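One structure is given below, encoded as structure tokens.
All protein chains but one are shown at their positions in the complex.
What follows is chain A.
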């Protein structure tokens, strides 16, 4: 589904590249973990997959079409859903409105379907009362669930997550990872999670390590 061809990225000089000549394939219905030390470039790699930045070399293809040809905005809108460590919800809205906003922007097939959005939030453990409160009144774990629900109500087949459990306790971490696994296996989406936590990586179907500017598949 997602193919990375000869991908390279550097900030100022090519000699100091974060990675070069990366060739990877990501399939639907599978979860992937990308692990590596801090500063190794795994988040940058994720931002390229998410269409938040442009690669310096090579290209990324979504279903055989280069994403720069699709257009990064259109790609983000229709093909990818992103979960961030700091949740990145719209803070002046309720969880429900956050989902409805995302559905409207991404032209989801459930666009405007309030009941569908509420059902998703219920599935992720939010009460009806919590759904209409300001999102900032929720705990970190609840906010991350809202962020994950947001990816579920959108039609994007690719879900990328940057340290989604970084701010969560052990129990919430386990629940969130289970949710990602369900998204991959039950919704048949491709889930790519950047993490530095071995426990999280261990749950994913495949795990890539970024070290010394190269990706390697972990056993």
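Heads up, the rule we're going with is that a residue touches a chain if its C-beta (ideal position, glycine included) is under 8 Å from a C-beta of that chain, and two chains touch if they have at least 3 such contacts; residues count from 1.
Methods note: contacts and distances are computed from a predicted model.
Participant: For the chain that's not shown, choose its UniProt protein name out of "Thiazole synthase", "Dehydratase", "NADH-quinone oxidoreductase subunit J" or "ABC transporter permease".
Facilitator: Not shown, but named in UniProt as "ABC transporter permease".
Participant: Check each of A:1, A:57 or A:93 against the chain that is not shown and name the one that touches it.
Facilitator: Touching the chain that is not displayed is residue A:93.
Participant: I'm checking contacts with the chain that's been left out. Which of A:22, A:35, A:67 or A:103 qualifies?
Facilitator: Counting the whole complex, the residue in contact with the absent chain is A:103.
Participant: Which parts of chain A are in contact with the chain that was left out?
Facilitator: Contacting residues on chain A, toward the hidden partner: 43-44, 46-47, 50, 52-53, 73-78, 82, 84, 88-93, 97, 100-106, 112, 134, 162.
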